Structure formats: structure tokens, C-alpha cells
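Okay, here's the structure, questions in a sec.
Missing here: one protein chain of the complex. Every other protein chain is in place.
Order of writing sets the labels: A, B and C. Residues in every chain begin at 1.
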């Protein structure tokens, strides 16, 4: 994880080793797992920005996914070592749009995007404080 | 499941009871599970059209997901009884586009879409025989 | 679900249709899913005894798993229609032991057991009221 805090397009990268349980009988990773990896990458992104997800939740900010999409280009297989690159695409005090690329070496396996709203623990929409937004 | 075989927009509906394991610590269903439900609905759709997924695989036709997206409108909770409505949106001999709506009673919880290519067991793109395509 | 409320060994049965996502590249159901099915069966057992799990949680009683075991005798496959039979093996005001049998028709696929403690929402061990215990 080596974000450039000055870059407008910040990118954080994590490594994922494919679990046996993530495969299905087609012999590849079941597609739903990519969304779980996106979430891991998102958590790492928040960490790298000094906003650990765990602490955000403790402070009453949840980031439910309101839209998710992924384009699968090439299959992932058991035991593959993959990287997931995460970039912030858009931010407002009420929403975040985050992009992901799953790579196996130089090969792009999948790319996706999630859109989030900022929600309080009461289940209602809320807003980030300006200093939180700035960090993202 | 009561598809109208003459209808251009065929719809098949399944029922899903939310499992405890499908929730996360936010107290709602984790979003990745909706893609698993879509898959269950897709399998039921194929069954209803006289094309059991299991048999299609045995005959050498796989339908990997090459694109998936979902818009989450309202959370699903443990023990909810939901319905997933599935409709064919587009079909060619090489591709299928399928749409989904997850309902809790009259409330729309989520709507999504998946795009599939027809693949042989050798991992290469192939085509449906005309009589298979017709059934979809 | 047809428990005999007078029987000392109450049994509740649910049906599970194997999901594609539950398979792994061995071509069978990944073993961890059996524990998820046990949980579904446990929830159905509580329902049948007039103690919906959801309401128990709302009233402050959680039933975390403190021990789980399963013996896998024969594999389950995609699209199989299975039954899971659930029986109460032991009960005290502080603990429950529940047994499970996963069947495909007349064939026993797996049998398992879970042991639970009664926990309050504060994370501390607690006890069932006598009238709750009686129902189990």
C-alpha cells in the first residue's frame, strides 16, 4: 500500500491469494467473490487514507453499497496471486464512487465500481465532516 | 414458477429465505449475496424453460458471467422471505442478458442484470444450437 | 416441518436446493456450506418450537456456536435437492446441543452436531427463562 497523498487519483493495491472455497465447479473463482475482494480493497484504501473502516463505523459512519458492477474479462483460478488496485473516482460529503481493477501479473482479470452513500448507525443518510471527506 | 412460453418477456420467480450467514455486522444482508440469489433465479429460469442448467453443463455449454451489476435500494434482513423475479432481456446464439428484481412483498429491494457468453467446456466461446436458443 | 410437541426427541426437517455458488472445483459442495445448512435447519427448528430465532435475538438471547462438527459421508452436488433433519440432543438453561442429518433421498450425506451457549446481547453468558427452555 503506497498511496500518494498528493495525487488527485489515489490508488491503493492489495494482494489476494485465491482460496479453494472461492472456486466453483466451473473450475474458476465464483464471480460473487470479486465483490468481496473489492470490499477488502476498499477497506485497505480507507486504512491507507488514515480512515480505518473499523474506526469510521465506531464513529457512526457506515458506507453501504448502493450500486456495484463488475466486468469479468478473464477467469481467476485457485491459488492465483492477484492484486486489486483501488482508486477513488468521485467523492462528496454524502457519496463515494470507488473503482477497482483485479490483475494477475500484467493481465487484467476484472474491473468494477461501487457507489456508496454515507449512512449513520440509525440507518439514515448523513454527511461526512469536511476533514473526513478531505482525507478520502 | 409460471412462465408464459408465448410471452416475449418471460418472467420466472423464486423465493429466498435470508440465511443468518448472509448477514454482516451492519445487520443487513451482505451485498455480494444478491449475486448468488441472481444465480439461483437464473438456474430456476433455465429449468422453467426446459433447459436445466445441470443438463446444459453436461452437454458442454457453460454460461459464465462476463458482466454483473446491481442497484441496492433497500436492505434485506435475516429471515426475510424475498422473491427474485427473473426476465430474459436479450438473447443471441452467443450471449444472454438477464434481468433480476429482488422484492420483499411489494417493496423493491434491488434490481440487477447479468450478461453471459456461451462457453464450451474447453473454455472457448461457442454458440447455442438454434433449438436451445429458441427455448430461452 | 412437523414436530411432535410431545416427543422427547423432536425432529424438524427442511429442504435445501444446492446452489451453484456452493460447489467448488472438486465438483462437489464445499464442506463449509454444511455448517450454513445446519444453521438454516436450526432456525427452522426454533421456528417450529414457537421460538423464532429473530424474536429470540430481539429479546436479547443469542445462541453462538461454541462447538461444531460434521462427518461427511457422501458428496452433495449442484442442484441436488436435500433434506436436513434436526433434532435437539440436550438442553439446559445455559446450553443446547443440536444434531443434524443431511439426506439425499434415502442416502445419508452427512451428519453433524453443534453445541451452543445462551449469550446476552452484552456478550455475557446468560440463561433461558424456564418457559423458553421448555419449548425447545
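Note that a contact is a pair of C-beta atoms (placed from the backbone, for glycine too) under 8 Å apart; a residue touches a chain by one contact, two chains touch by 3 or more.
These figures come from a predicted structure and were not determined experimentally.
Undergrad: Which candidate, A:19, A:73, A:89 or A:135, sits in contact with the chain we can't see?
TA: Residue touching the chain left out of view: A:19.
Undergrad: Give the residue, chosen from B:32, B:65 or B:119, that touches the chain omitted from the document.
TA: Spelled out, the listed residue whose C-beta touches the missing chain is B:32.
Undergrad: Using the document's definition of touch, tell me which of C:12, C:48, C:70 or C:118 contacts the absent chain.
TA: Going through C:12, C:48, C:70 or C:118 one by one, C:70 is the residue touching the chain not shown.
Undergrad: Tell me which stretches of chain B touch the chain missing from the display.
TA: Where chain B meets the chain not shown: residues 20-21, 23-28, 30, 32, 78.
Undergrad: On chain C, what residues meet the omitted chain?
TA: Within chain C, the residues touching the omitted chain are 26, 28, 31-33, 35-36, 39, 62, 64-73, 75.
Undergrad: Go through chain A and note every residue touching the omitted chain.
TA: So the residues of chain A touching the unseen chain are 17, 19-21, 36, 39-40, 43, 52-54, 78-79.
Following the convention adopted for this analysis, only the chains that are shown with their structure count from here on.
Undergrad: Report, in whole Å, the distance between the mean C-alpha point of chain A and the mean C-alpha point of chain C.
TA: Distance between chain centres: 34 Å.
Undergrad: How many Å are there between the centre of chain A and the centre of chain B, using C-alpha atoms for each centre?
TA: So the centre of chain A lies 24 Å away from the centre of chain B.
Undergrad: Calculate how many whole Å lie between the centre of chain B and the centre of chain C, each centre taken as the average of the chain's C-alpha atoms.
TA: Computed from C-alpha means, the inter-chain centre distance equals 28 Å.
Undergrad: Quick check on chain B: which residues sit in contact with 2+ other chains?
TA: In chain B, 36, 39 touch at least two other chains.
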